[in-house]
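The complex appears here without one of its protein chains, the remainder shown in place.
Moving on to subunit A:
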Amino acid sequence: MNAIITSAVCGVIMMFSSVFVENKKTYRHIAAVLLLLLLAVNVADTYGIRLFHIDTKGMLLFDRFGYFFNSIAIASTLIYVVLTGRDIEKVGTYTAEYFVLIFFVLCGVTILSSYNTLLMLFLGIEILSIPLYILTGADKRNLKSNEAALKYFLMGSFSTGIMLMGITLIYGATGTFDIYVTPKETITGQPAIVYSLLESAGLILMMISIGFKVSAAPFHFWTPDVYDGSPGVFTSFMATIVKAAGFIAFIKLFDARADASGVEANAFTGVDWKMLFAILIVSTLLIGNITAVFQQSVKRMMAYSSIAQAGFMLFALFSLNDVAKEGLLLYAAAYSLASIGIFAIMVKMKDHTFEGYNGLSKTQPVLAATNTIFLLSLAGIPLTAGFFAKYYMLASVMKTSGYLWLVIVGVVFAAVSVYYYFRVIQAMYFKDGEATITEEVSKGFKVGIIVLAGLIILFGILPQSLLQWFYF
């Protein structure tokens, strides 16, 4: 509760700082301080210090999982703002408003990590999405940014409509908006088959619409255009924190029905959720990885890579056990940190194609070295956080008997992903060229990015250092 209210209030404070503070450069400092405050408030909430006592009538449920994810999201945003705040200033004239929208997105994130009814899920998704539509079109003079914003808005609204339809059907079947429904609560005296059909149809619609938000494969078509068109700094935010929040919402919804995901539980309708998610995973991995191989621009490659990484995060939705939930948190942290780093370096580059990175190791050795660590983490090489993230995901599938083939598919596609991540490393280290950056990188940026790379290695060697906090 602390984080939800504080993030909204922080947004309002940012709004008024845009009115009363003239100097553009102070905005990011204000934002960083407010994010620190938000993080502190959320950690306090984790340890039982509640600032607000509000009866939510069971619509919000705060648990350790949600608090922990909030902390990851807020800390990632803090790192993001500290590293790329200078680039946010360059996007347009409304610098403070961009931070405002980021705070409002965070408000949506915190709702999504604690919702307990479908109503709050819908609200959270909307609070999360609407500021993002604006951020996508932040570069008002750029035609591609406008196109991306319009596409994102139209497709996003459509998927929200699908979600509402799903909620309606589930409500019709169970008579409640609660996500935890025990079978006996369904209306008795009626043929159960109708209700289980309605509920399954509703859940499939929910799966489609949240699948859209996290860009899972058959619903991924908006991702490359939107990520490519929107300003690089905001792509970074969308592809990391927002996507992770989508997954948290996803797993909370389906975890509530984890016991009923087998084929036997759904004998009436014949829906096999495990198989459905397996299909989603395989198509996401296939499309994300194979298309990423053929990209010429690093920004577009990262867009497809984010689809591929979503495929890996979907493994948690498939297995829905303890390892999966734990692993998803680790994956969210590892993926967000690494992607924020790559995007932070990318927005400094003049040329976003692979050729633009040629010879970066000679002109900017620090950037090249840290970028290598981030790419290795995304590829899942040991000693980086990405390795254990992928390990947890695959281990969770191993605990589900009968789906060994899915693990093999996952490993194969992890190997495919190495190809396009290493193309960037190859360009930086083994190709001659003059990689130019738009402006001289400051010492602070270098320190920040080294700390980020250090964090990734720390989580790679001691993943428990992050997860221990989860259990403390």
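As a convention for this text, a residue touches a chain if its C-beta (ideal position, glycine included) is under 8 Å from a C-beta of that chain, and two chains touch if they have at least 3 such contacts; residues count from 1.
As a working rule, contacts and distances are computed from a predicted model.
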With one chain of the assembly withheld, which option in "Oligopeptide transport system permease protein", "Sulfur carrier protein CysO", "Transporter" or "NADH-quinone oxidoreductase subunit A" matches that chain's UniProt protein name?
"NADH-quinone oxidoreductase subunit A"
Of the listed residues A:Met15, A:Ala44, A:Leu150 or A:Met165, which contacts the missing chain in the full complex?
A:Met15
For review purposes, identify every residue of subunit A that touches the missing chain, sorted by number.
12, 15-16, 18-20, 189
